[in-house]
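One protein chain is absent from this view; the other protein chains keep their places.
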């Protein structure tokens, strides 16, 4: 909720000071509110920034009559994009660390997402963890037999891994079908959704905070 | 290749999301149809979705932080048809954003277009074309996977160029810039992915997978 | 006389690759008993269970529930599975939902129960398995033993008359095994007929009233646990060893130690 609202704000307001304010709020909420450790949080944030920097590099240069040159605005546009992306990313991660994806899917279902899609999403969610576990185990087994030393062997190992995983994924589906048949599976997957307690105070505080960010950014510009 | 969270300006994010809606809706419609006809396909489709996700979480050798997503959607497109993949791909992209911070929510629409729509359609088209030409299944799928990957990368570059046109040379200049810079990371990736796909296909054929399962196109 | 609850007559089933999984198998399950289907790996135990709840269809032979041959039509199967529950060996083959309570509610809702009734069944089943505290947990974060109990809860929530369990203790450690045996004992005491497959002779001896010894797709011998397990010829034929406690002439560990003067 907080994270989604902030995410919309990031795109709507100019990077300075709106995005910076959001950046600060998201980091505070994650590190203090959700008690994510610094180490985990920085690791999460670091990975996607590679894309931001490569992309920003493209913005910072310019193809002029004499070939490549630094952009005329000296990279200001690039910097703005990076700040905005970093803020948006922080919101996304805040959402990811505080709200399990199935809760989001269930929320979307209450908002009118078709049950077939919601169900498919939840099933994929279940499968992806089972398959991730298998993939990790296969990878470890290959590692133990020196399968990932050198580029050619790595390519070969990865290919073998994928080739082993695909039949296993389909096999898993078949066995799950068998297991669910025993519980009356007839094609549909009815289940009781857990009810989410909604805190009015939390919503009010969230809206207030977001209004403040919006106000400050508008006033500043 | 995913466009990260927050990289696109608001108007573009909204526009791409709108553009993605009909494809996802068509995928949902197709899904309903498949599931009504063959209820058990539901679990297979979910397994394919999970598989596509796991592929994206695997790191290709020597290029860290990159992903081999199109192999999954390419194979999926061949197995289940590209229109369903638009939906499955969207779900997978959503989970990637949430679990791996690959891509993002505001850029979901743009990523769906490049990875869950264009990639699978290109892969599917090549697969059909190669089977029409009588090429072996392994060659067809390898081609489908590699070119599906490249198509995704070209679309992504175009999306970025539209969002950030070069002040001097406009869209084309910006496209050249993005395509050029991402070529450094994406071309080796596509080649590595092609090689991996060949190993995958050989191994699958070796395991009797294609005979046993029978690829339904 | 004890009522027959399930009966298999002359079941024949072949693998897709050829080779007989079941080769004229007979089995009787008496109401309210605990039956262990004991045999080596690959003897066809899991295949048998899939026949007993109608998932697989035999090439020859038939399965009777309460003396009635059940067909494999949609309606017949639904009634069958309402009465005969199955828990597979790998809990990952049976858990599909994101959280525990959601997953356990699947069976009851398939029975056509209302949401409120299903919720009651879920609570009841989780309590019976001693995992009420796991209700809101994410399925993929459970330990193996927890998953196993959730899978059993999923079957128990349908209140079956007969519960089939494929290798229920496989992969569990001592503590997990003791815990699960306690749960199964309570289910049996509450009136559920239990059929479990195992290759563990000690488990069969400790847990079952009756043992069906199984080899190459056939029942070699079925009868009271102590009798069948003491039949050296039949046991050797199935490639199994007589349980040590049985050979020592006692039923439990404490008795063995007391008798032989230790502890």
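What to note about this one:
Going by the order they are written in, the chains are A, B and C; count residues from 1 in each one.
One rule holds in what follows: a residue touches a chain if its C-beta (ideal position, glycine included) is under 8 Å from a C-beta of that chain, and two chains touch if they have at least 3 such contacts.
Everything quoted here is computed from the prediction, not taken from an experiment.
The residue from C:32, C:71, C:130 or C:171 that touches the chain not shown here is C:171. One of C:91, C:108, C:145 or C:217 touches the chain omitted from the figure, and that residue is C:145. Annotation for subunit B: contacts to the undisplayed chain at residues 203, 206-208. Mapped onto subunit C, the interface with the missing chain covers residues 17, 40-42, 141, 143-145, 170-176, 199, 201, 239-241, 244-245, 247-249, 253, 256-257, 260, 262-263. Of the residues in subunit A, those that touch the hidden partner chain are 134, 137-138, 140-147, 149, 153, 157, 160-161, 163-164, 167-168.
The criterion applied here is as follows: only the chains that are shown with their structure count from here on.
Common neighbours of subunit A and subunit C under the contact rule above are absent.
Relative to the C-alpha centre of subunit B, the farthest chain centre belongs to C. The distance from the centre of subunit B to the centre of subunit C, each centre being the mean of the chain's C-alpha atoms, comes to 44 Å. Between the Cα centres of subunit A and subunit B there is a gap of 17 Å. Counting partner chains per residue, subunit A has residues 123, 125-126, 130, 172, 176, 180, 186, 189 touching two or more of them.
Annotation for subunit B: residues 43 touch two or more other chains.
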